[in-house]
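Complex shown without one protein chain; remaining protein chains in place.
Our next item is chain A:
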Amino acid sequence: MKQPFRTAQGGRIDRSRPVFFTFNGRQYAGHAGDTLASALLANGVHLVGRSFKYHRPRGILSAGCEEPSALVQLEKGGLTEPNMRAPVVELYDDLAATSQNAWPSVEHDIGAVNGLLSKLFVAGFYYKTFMSPKSFWMKVYEPFIRRAAGLGKAPTEGDLDIYDKMHAHCDVLVVGGGPAGLAAARAAAASGARVILIDEQNELGGALLSADELIDGNPALDWVAGIQAELLANPEVRILTRTTVTGYYDHNYLIAAQRRTDHLPRRAAGKTARQRLWKIRAARVVLATGAHERPLVFADNDRPGVMLAAAARTYANRYGALVGKKVVVFTNNDSAYEAAFDLKIAGAAIPAIVDLRPEAGQGLLERARNLGIPVIAQGAIVGVKGTKRVAGALVMRLAEAGEAFADTQPAELECDAIAMSGGWSPAVHLFSQSQGKLRFDDAKACFVPDVAAQHQASVGACNGSFELGACLAEGLDAGAAAAEAAGFPATAKLVAPVAQSRAFGTIKQTWVVPSLRPVGHGKAKHFIDFQNDVTAADVALAHREGYKHVEHLKRYTTMGMATDQGKTSNVNALGYLSTMLGTSIPEIGTTTFRAPYTPVTFGTLAGRDVGHLADPERHTPIHAWHVARGALFEDVGQWKRAWYYPRPGETMEAAVSRECRAVRESVGVLDASTLGKIDVQGQDAVTFLNLLYTSAFSKLEIGKARYALLCKEDGMVMDDGIVARVGPSRFYLTTTTGGAAKVLDWMEDYLQTEWPHLKVYLTSITEQWTVAQVAGPKARAVLEKLTDTKLDKESFPFMAVKDATVAGLKARIFRVSFTGELSFEVAVPAHQGKQLWEAIFAAGDEFGITPFGTEAMHVLRAEKGFIIVGQETDATVTPQDLGMGGMVSRLKPDFVGKRAYTRADTARVDRKQLVGLLTDEPQTVLPEGAQLVEVSDDPALTKGGTSPLPAPVPMIGHVTSSYWSPTLGRSIALALVKGGSARHGQVIMAPLTTGAVRCTITGPVFYDAEGKRANG
């Protein structure tokens, strides 16, 4: 296939290898080494998409990651990805790309009518146009904006690719593989330091890949190849290409996204990790991230074919693609002249270089003359001919000062592309992310690094040093200094290579180029932010409306808030704002740069932590048995706990009722292995526990256990569990399943920081034990078949703990109860848990032994009024609020929380207190979390709904637990109610959207208040 805009020779493409691809369904050919953008340009395709707000035809602006316009949707289905920047998409066989923001097609886009309605889309249009009437927002405005403005389509299928992560450490991290970065890496590596060199492009060289400079008298790329070979041979150096450092965080911690297979045909999807997230900790960082060219803000500067001058040069020199046959160059600085010269040499006609300045840099005019290129000094492009492609440039000469023109009529220069340069912005993004402070360099018209906040140096173009010689010298010095600071002094100073030096020259700060009619008048638009469609008129309007702070301006106009984060637009906007405000750019300051530098896929950030690997799952040794019995599971922290065990066709309610009845009438077994368990040893163990728990343990005998509460210094309940004394100075504690780690940390805190003199040792033993809770009237009969230890009431009373042999296994039995029934918890070493479990079920078969899950456990404990920490408590609840004041020792002189109980607030009698609630209608189960109020006749409150809204009433409490109780044959609930302990018997109500529910306050214990069953 013919590529009409391909140069005759040259470039870093492989002309012997064609690569076929489709764009908007049409097939094209490029070459290996092309990007999607260079291949499209070689085929003469400039119109690649429609703009965000106005749906204007948009082309390719840049040749790098800063691209704001040429965004495409790549591939389909599980491989699709939106917002891909065409200049950084490497071409591969059968690549399929489509335009974004265009419907029905990029050539005929209905949304372009937005351009005609542009008065509706001015700065702040979100806040203005669509404000009223309110009901229109959801139904009319929002769907319209969404359809009109969508930036690509989010994938609807699962990602077919896999991703992973790497952690790396180094002495010197060099970001950027251009001349400055290569020099830095070379110097650092020569000192023996471990070096990581990262570059976002497919090969090293940076800007040298697009240029024709000489180093030491040879082509610059020979020098690059030499350094690369030297670094590759050094085992302490790691080079990552196609890798973008996207985030710079505290203590020299940086994140990089590596694209490993994106340049390959998609056939290999899912076989190799497509992208990899690098997490790098570096002793020293050298930033050599280069600079981005800025557009000039002139009338109709967004026509396809208007692009950055350096990009046009890159396409010609590196990719052998001409951006046009006739290219007008428009500039306010010297750098665009090189583009004009190289384009001319590559075969394009240059009708003129239009220079805003009166005078170009030394020697440039002569070189232009030699190449036959006319230069229009003090000239301006005031308009562009053509809609979907540049057809001509309207040029006028400026009067010596101000906005006035020297000509009365514009001259039309016929052309098919315009290459512009508004100066250069150092890529200070990472420097700024690392909290380094910027300064505005007025002569270079850009922000440059000023004071670093971390161990780093900026070199080369990102430091405002645009000349090659300076880049090389700065890089060598910074690389050696970084290595030395990391402990690797240089053995010999490397000599900086001699580079052919081209002076950068002067720049004219022209933030908006004068046009035939003032900004905001007439049809012409002067685009500043190409991705978010923000024009100079929008900035002017925001200024007129009083938005004078740059952060306000940014949010009001959305300038710089697209995925390109304003790489090409921020400085132009600041410059224009400064001229309107009559202040300088340093006085305005700049907006904050944030990670990521360029967009990162969610897949890369997630890595392998997706699906069942998203969060670790903890399983008890009985897990497989639960699964085999059809259990459904509940997440408690990271534990999977058996929730209930439905039989075929059984509803949850029926299953839970059956499990509850089994415990109340015969025997059930709960897997209690997940409860946190802490082994406490040491001569001061009693003293330590007396200081932590609210109750006293001095008199707790060996072989006895006690239910106990842990509170914080503010007196609020933090956790609960069993404290069992298993030796003179040894205890076995349990915690809640979710609180285990927190309680251990907290205990260690007191032990290490408040009472380090106590000889106590804490060990987590949660996973060392499997615990079977055997509960119900037949629990004793079951276990008696498995052990010789006497289990009768006298030999093994309630709250006793004994070591025993159960089913031939060494075990420890706790006679404790969380269900209110006769109950034994049998603990054996974890690896024998399954054996114990199966023996218990075999022994219980004759009693219809039933496994029960956490749901039945919750119902059974609620019937008994037992609390669950985190359900009945929320860090504002004291033991006294829970009716557990009896568990708070009055005799101990001190324990954590004690002092708080005499504070005025904790001593209040109208605090929320734990009560039971019985609904008037026994079938009604209150929703947990329901608010409670005093009884009211207000129909708006009693009938529910939201119209009319009831008059506000004070909330006096809320429902903490609520269930259908199979034992009582009615609903029950626990609640925290203001002054509730003194209100038993009174009626209150829960106003729900379905109508108010009246209920009576009771004590929290609904079943066996005397505790005969557990004691029996």
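Methods note: a residue touches a chain if its C-beta (ideal position, glycine included) is under 8 Å from a C-beta of that chain, and two chains touch if they have at least 3 such contacts; residues count from 1.
Keep in mind that, in the parts below, contacts and distances are computed from a predicted model.
Only one chain is not pictured, and the protein name UniProt records for it, out of "Sarcosine oxidase subunit delta", "ABC transporter permease", "Xanthine dehydrogenase YagS FAD-binding subunit" or "SufD family Fe-S cluster assembly protein", is "Sarcosine oxidase subunit delta". In the complete complex, the hidden chain is touched by one of A:Asp14, A:Glu414, A:Glu713 or A:Asp920, namely A:Glu713. Only one residue in the set A:Asp442, A:Glu551, A:Asp635 or A:Asp803 touches the chain that does not appear here, and it is A:Glu551.
One of A:Arg274, A:Arg294, A:Lys778 or A:Lys898 touches the chain omitted from the figure, and that residue is A:Lys898.
Although one chain is not drawn, the whole complex shows that of A:Ala453, A:Leu581 or A:Met652 it is A:Ala453 that touches it. Set against the missing chain, the residues A:Glu366, A:Glu587, A:Asp749 or A:Glu846 yield one that touches it, A:Asp749.
Contact between chain A and the unshown chain involves residues 249-253, 279, 281, 435-437, 450-453, 551, 589, 591-592, 713-714, 741, 745, 748-749, 752-754, 756, 893-894, 898-900, 903-904.
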